[in-house]
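Note that one protein chain is taken out, while the other chains of the complex remain in position.
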Amino acid sequence: MKNILKRLNEKIDDLVVVKQRDDLYFIKVKREHTDFILRYLKLDENFKHLDFMQAVDYIENNQFQLTYMLYNYEIKINLGINVMIDREKAEMDSMHRIWPHLWQYQREIHEMYGINFPGSPRVDESFVLEGWEEMPPMRRDFDTLEYSKRTFYPRPGRSTNDPKEYMKEKLYHDFAKSPKIRRDDE
Amino acid sequence: MNRDSESKYKGFEADRSKYPQMEKDKPVIDLESQKFIKTWQGPQHPGVTGNMSVELIINGDEIVDAKTHVGYLHRGFEKLMERRRYIQCFPIVCRICVPEPDTNEYCVSAAMEDLAGIVVPEKALWLRTLNLEMSRVGSFLMWLGGQAGSLGMGAISQWTIGMRDFWLDLFEEMTGGRVYHMYMIPGGVRKDLPEGFRDRTRELIVRTRALLFDIEKTFFNNAIVKARLKGLGVISPEMVTEYGIVGPSARASGIEDDIRINNPYGKYAELDMKMITSDVGDAYARAEVRYQELHQSLDLISQIMDKMPEGGKIQAKLPNVLHWKIPAGQTYVKAESTRGEHGFYMVSDGTKYPRRVFARGASYTHAISVLEKLAVNISISDLAALMVSLHTCPPEIER
Partner (left out) sequence: MEKKDLNEIEKEMKLANEGLPEKERILFSDARPSRVEPLNKYLEQFVNWARARSLWLLAFGTGCGATELRPLMTSRFDVSRFGIAGRPTPRQASVFIIGGYASIKTIKRIVRSYEQMQGPKYVIALGSCTINGGMYYDSYNTINRIDYYIPVDTYIAGCMPRPEALIAGFNRLKEKIQKGECDGMNKYADNFDWYKKNQKQIIKDWNMPDYNW
């Protein structure tokens, strides 16, 4: 793996490598270089198997992070490639020419996050939602509890207890109610 | 039909003069011409594995085009887990895959331990390996019943599901629940084994092997099964990397891909096992590979029973779990389930709630891309057998 990282370092400048475990590494790549790096890794370095491709919403930085996870059968190491894209105009090039089954992941990300992959086959089809008219549901500003209360009628009688208050009352029954003892957390 | 030349259809050549025109090896589909029927092998159907549907265009008896529709079991797990604290994820995460819930629990525990830097004690690793192997046995028995049932042999299905019930009894002794266990938590497991567990397990292994001996005679040495399954759904080794195929479906085509041997987790490094592969990639080879793996799992359980120490700590010390903040980072943990590589990708950001949890179901590509490619040009009565031989499981595709 050290040789592979050395060769990668020659191709990308300021390569940041995070080693999570002995068999899991993460690198960060710019959006323009993704196509070249993925092809290079698949054809020259034998990272033939693509595990998945997913998106993470970083709403406070106004960015989406896409992750491609590759696996090498010979040295048995996973390599994750992180790409940051802009959140306002969410778009990314489609990599389905390298691995044909990427169209499935791209279809799911398009439905769940609203990221567009122009040129990907069957990207406009619905994957799991039918007749969905709201914003893409996996984005962080979609409030699912409020949507569920509004659309589906919840049965009354459900109550929620804050565990801290419940345990305090249960264990320190008299302590909590006594007015003379000074409480530290108040 | 793309059948193997070994099959019984050697002397039969279809008369294609009446068939519609072909253009670049694909028939020209014209739904108005009354030569094609569009039908659904839909969710309410005894011939689908779980709640999924396939939209077919058929011409007589032969399938011309297939399209998979999933989404009937979508509950939005990933969004739900972002609203729950780390320890509150466990009751819901085992419901991602219904026949085999332990792989999910293991992957989520291992991801949290990886991000937080917790070391699991020895006895807990042995117990986790035992739990995973037992759930593999239960899932394989259910698959075997499904494969036989899809070819019309309902008796074998009754035998295997009846035998699986006794394994669920063992699970109940060990964890407290028949189907959903919630046994593996970050830091270890919840409880130790009760008394007499090893003897009961050894006795059940003997009974299961006796049943499998019967099944080998009725199912694998059966001329009808061989004629129907040989040559069905051939996966070539190039397709394995192009379509991301994992598990026994890839091993039956010759690729050596088993996570328990390549990247061992738990106590698999100390157990004695070898990789089971085959060279022919058709449905019969996949059935044989899975049957050998079922025997291998029973063998591994006997080894674990012999090698596991008696006492020991079962859980590492955790901070107050309701207010547990995991440092920021990302990780990917995989485990080998009966369908292949089942992985969890977890991203944390230093707060009490996870940022993103993604469950990569093992049959994500099997049910959609691979099935749509392999279902062309087969008879409509073989579609159920093909679906079960790829071992598609809809809940883990759409979570």
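Before moving on, here are some points about what is shown:
Think of it as A and B in the order they're written, each chain with its own count starting at 1.
Here is the rule we go by: a residue touches a chain if its C-beta (ideal position, glycine included) is under 8 Å from a C-beta of that chain, and two chains touch if they have at least 3 such contacts.
In this text, all values refer to a predicted model and were calculated from it rather than measured experimentally.
Which of A:2, A:89, A:155 or A:170 touches the hidden chain is settled by the complete complex: it is A:155. The omitted chain makes contact with just one of the residues B:122, B:165 or B:214: B:165. From the options A:1, A:15, A:98 or A:129, the residue with contact to the chain not on display is A:129. Touch with the hidden chain on the side of subunit A covers residues 128-133, 137, 142, 144-145, 147-148, 151-155, 157-158. Residues touching the missing chain, restricted to subunit B, are 42-46, 50-51, 71-76, 79-80, 83, 91-92, 95, 98-99, 158, 161-162, 164-165, 168, 178-180 (touch as defined at the top).
Following the convention adopted for this analysis, only the chains that are shown with their structure count from here on.
Centres computed as Cα averages put subunit A at a distance of 24 Å from subunit B.
Looking at the complex, you find that subunit B touches subunit A at residues 70-71, 74, 76, 78-80, 82-83, 114, 241-244, 255-257, 262-263, 322, 329-332, 334, 341, 343, 345, 347, 355-356, 358, 360, 364-365, 368-369, 398. Across the complex, subunit B is touched by residues 20-21, 23-24, 26, 48-52, 54, 56-57, 67, 69, 73, 76, 78, 80, 99-101, 103-104, 126-130, 137-138, 140, 142, 144-145, 163-164 of subunit A.
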